[in-house]
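Heads up, one of the protein chains got dropped from this complex, but the rest are sitting where they should.
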Amino acid sequence: MLNTLIVGASGYAGVELATYINRHPQMTLTALAVSAQSPDAGKLLSDLHPQLKGVIDLRLEPLNDAATWASKVDVVFLATAHEVSHDLAPVFLASGCVVFDLSGAFRVSKPGFYDAFYGFSHQYPHWLSQAAYGLAEWNHQQIAEAQLIAVPGCYPTAAQLALRPLLEAGLINDGQWPVINAVSGVSGAGRKASITTSFCEVSLQPYGIFNHRHQPEIISHLGSSVIFTPHLGNFSRGILETITCRLKPTVRHEDVAAAFHNAYQDKPLVRIYDKGVPSIKSVAGLPYCDIGFVVQEEHLIVISAIDNLLKGAASQAVQCLNIRFGFPETESLVYM
Amino acid sequence: MLNTLIVGASGYAGVELATYINRHPQMTLTALAVSAQSPDAGKLLSDLHPQLKGVIDLRLEPLNDAATWASKVDVVFLATAHEVSHDLAPVFLASGCVVFDLSGAFRVSKPGFYDAFYGFSHQYPHWLSQAAYGLAEWNHQQIAEAQLIAVPGCYPTAAQLALRPLLEAGLINDGQWPVINAVSGVSGAGRKASITTSFCEVSLQPYGIFNHRHQPEIISHLGSSVIFTPHLGNFSRGILETITCRLKPTVRHEDVAAAFHNAYQDKPLVRIYDKGVPSIKSVAGLPYCDIGFVVQEEHLIVISAIDNLLKGAASQAVQCLNIRFGFPETESLVYM
Amino acid sequence: MLNTLIVGASGYAGVELATYINRHPQMTLTALAVSAQSPDAGKLLSDLHPQLKGVIDLRLEPLNDAATWASKVDVVFLATAHEVSHDLAPVFLASGCVVFDLSGAFRVSKPGFYDAFYGFSHQYPHWLSQAAYGLAEWNHQQIAEAQLIAVPGCYPTAAQLALRPLLEAGLINDGQWPVINAVSGVSGAGRKASITTSFCEVSLQPYGIFNHRHQPEIISHLGSSVIFTPHLGNFSRGILETITCRLKPTVRHEDVAAAFHNAYQDKPLVRIYDKGVPSIKSVAGLPYCDIGFVVQEEHLIVISAIDNLLKGAASQAVQCLNIRFGFPETESLVYM
Partner (left out) sequence: MLNTLIVGASGYAGVELATYINRHPQMTLTALAVSAQSPDAGKLLSDLHPQLKGVIDLRLEPLNDAATWASKVDVVFLATAHEVSHDLAPVFLASGCVVFDLSGAFRVSKPGFYDAFYGFSHQYPHWLSQAAYGLAEWNHQQIAEAQLIAVPGCYPTAAQLALRPLLEAGLINDGQWPVINAVSGVSGAGRKASITTSFCEVSLQPYGIFNHRHQPEIISHLGSSVIFTPHLGNFSRGILETITCRLKPTVRHEDVAAAFHNAYQDKPLVRIYDKGVPSIKSVAGLPYCDIGFVVQEEHLIVISAIDNLLKGAASQAVQCLNIRFGFPETESLVYM
């Protein structure tokens, strides 16, 4: 049994992590922590999230002394802000913990990326170079060997799982950038008081046009340019991405289908649609990425859907944990 | 033309007031104000509420000096917090302005009410005794003569319009208190950053059981006890109240129908249903109170529905203005 | 392993039943059936409900010959219309199957109940008298011994779990009927094309005032009159009931708390709130009934919340199955 600490446990992804770890047969949910300044410190997780009453009634510990906690646990999940993860991860790594970071702090190893897109200079180039990028279906080997796993962003997960098979198979026309239109549920903005996410203000609307941090994350890992336009939608959970690509002239429907099936035939958490296309409802509350597509002449529309809190955060983190420790890949994720 | 100032114009009721006054043929929308500390000060109303772009592009003035504003306008609407209205109303009244206060600060003239239910001691007993309670269909004469009109709360408006005809007609069995179950849209909580009203947290749920301030407001004006249980619902606008009463033994359906029709036959903004019952959809965006009812033996269920921001706030305030100044009662409120 | 047939498997409760039985370690999901006339016959369950893709890809069989199916299975769930259950249950019972009926066809054993409230004369008084009423927390012994279990209605489940401990403890003032205001999600109306449940028409609204069939079901089993007013709410899943009662004069908060805790201290699927009250969000997707309450003098408000498709239908049916066959009561229902 591995002792586990979840930092940032009061947020929406933290709750999902706690649920997964709580029922994982090889893991012990040792403690839940929040920042010492958080108004949630000292409360029960089930006071904030009453659906967990009787299931997980652990108290949210104020994280006063990370080093002490580091000596008590084997595994740490950081569901924290980028700068907090940047500062905390090395403390836990120094104690030998295996760290799964759900923030953006260790996702891209290129020098200057954090100065350009995150507004801070990264202080840990060593760990940056050592971190595995936790796109579970593609980076199995690196994840299995790493001490630090940077769990991908929600939008980049849906985008890369859709585009990478096409790029690997050489089907995309280089002359035209794929256009990714993405709509996310409001939980993607986190659990916090904000006018922007207040009930009466939410309405389908684009944001961060041409300047969302997930665009360079996608481009860095795909090695290919894209146009990425995120939107806030009026639902709680889920991401739907509608991706428009130009195919190379000779590519046909069968080639696209083959690319997807080859890539994911033995991947239990990606579901390829042979007919129809996914919706938010197909994946909300589930750890899958669902992918459908339609080809017409040189044009391809791919639809990729995930639950932003699960395959876009918590379930992918636990999937990486399962890979890292040699557990069955879907352990504690699916109940069937 | 009467010069008009709206204080608290950036909130949801403020926006509706601005819209009504902007199109009122006898009113000039002189200025919109917010508290000097508000982050909205200096912004255009249409920046915060883009549906008004090109319609009302006025700037939100910081209310640094109420007395100066008081000398420039004839009419003031206070869509402000209780304590703010309590402090501001006398400043405007002293200059001779007619004041329509949408807060609870002047609704109940009984000594001790504010100490008991609002947590402050009222400093203006004179104005409290002079204020008309702006329940438009019932207090026409007082409203027409007052300098200060206290616009009723949203829940109390729907409750009193439903219960007062029955009480006046002597139909209710005194031995049993009417049970008012009310569900309000989230806009009732105001436009502010709050976890409680954030999109992912809103879910049908009761609150303020036995201790909501609207219960004593209802009881004070009806002169009859009630049990009032408010709920937050997952929609933006509207209130639906389901009111269960015990009738006196001989009362029949016809008596209840007669009581409602007699009370409201010449009232253009109350609609009585002879079949069916209202829903939130019947009234959202409209200045009406819709009332339906069903009688079975000694039991009566009354359904009363309003838009909490309109008949529960802004449109009732303008209805009171129309009464006060002798304009047609529905001026600027209905567009037909 | 018990072979299991689910009839009416394409509806919302049917899907939940299929999911529970599919993962139940002592059950085999033998087949899913729909009426022979259903347009869904022949389709995959996962075509209609894509969240199940890769999880349950069984085909929906047309139920042409119930007797043949009866000879092949041990357990049958009927998630069918009242009249269909009335006709089908005896066929399966005659073959020795254990039948869990989610309709109203066998819930009340009083003569004349079906003529009065369901519009048909019951043809199977023997089975009606033999059926156990599957209110799992209260009728354990009858459920354990019955061949036919009538799973309670959704509204009656939430109402009875809230009221029965109070009645058993003798706390309610007989002179005043409890007032039950209930709001249900739209899934309660079933999966079918209808103007009433179309997206643009749904709005918080009461229906069936004084004449909903669940009122006499509640009264029959509680042995006490109530006033029950159901509403349709604008959400998919869940029921929240706000129940207003008059207490006997000497009853205090502690007495109510004791009644609830005594009744449910060893019942894993009822959660009593010692502070706060439940919401729809507390229970959506979960098999619990959550109960909170507030006492003020002689008045008591109880809030009872369930997922209408789970504790109000499918999970209670499986809970009854677990009781009937001696499996752990929460088997396949909770994943923790």
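Note that the chains take the letters A, B and C in the order they are written out, and that residue 1 is the start of every chain.
In this section, a residue touches a chain if its C-beta (ideal position, glycine included) is under 8 Å from a C-beta of that chain, and two chains touch if they have at least 3 such contacts.
In this text, all values refer to a predicted model and were calculated from it rather than measured experimentally.
K.L.:
Counting contacts across the entire complex, name the shown chains the missing chain touches.
P.N.:
When the full complex is considered, the omitted chain touches A, B, C.
K.L.:
Using the touch definition from the top, which of A:K43, A:R59, A:H140 or A:H231 touches the missing chain?
P.N.:
Once the missing chain is taken into account, the touching residue is A:H231.
K.L.:
Return the single residue from A:A81, A:V179 or A:I219 that touches the missing chain.
P.N.:
The missing chain is touched by A:V179.
K.L.:
Give the residue, chosen from A:G42, A:G170, A:P206 or A:P328, that touches the chain omitted from the document.
P.N.:
A:P206
K.L.:
Which residue, C:Q123, C:Q141, C:S194 or C:N262, contacts the hidden chain when the whole complex is considered?
P.N.:
Checking the options C:Q123, C:Q141, C:S194 or C:N262, the one contacting the hidden chain is C:S194.
K.L.:
Considering the whole complex rather than only what is displayed, give the residues of chain C touching the chain that is not shown.
P.N.:
Looking at chain C, the ones touching the missing chain are residues 12, 185-187, 191-195, 197-202, 234, 236.
K.L.:
Identify the residues of chain A touching the omitted chain, counting contacts across the whole complex.
P.N.:
Touch set of chain A with respect to the missing chain: 176, 179, 181, 183, 201, 203-206, 209-210, 227, 229, 231, 233-235, 238, 240, 242, 244, 277-282, 284, 294, 296, 299, 301, 303.
K.L.:
Which parts of chain B face the unshown chain closely enough to count as touching?
P.N.:
19, 22-23, 47, 50-51, 53-56, 268, 271, 273, 276, 278-279, 281-286, 288, 290, 334-336
Methods note: only the chains that are shown with their structure count from here on.
K.L.:
Farthest from chain B by Cα centre, which chain is it? Let me know.
P.N.:
Using the mean of the C-alpha atoms as each chain's centre, the farthest one from chain B is A.
K.L.:
As a quick test, compute the distance in whole Å between the mean CA positions of chain A and chain B.
P.N.:
46
K.L.:
Could you work out how far the Cα centre of chain B sits from that of chain C, in whole Å?
P.N.:
Measuring from centre to centre gives 40 Å for this pair.
K.L.:
What positions in chain A touch 2 or more of the other chains?
P.N.:
Residue numbers touching two or more other chains: none in chain A.
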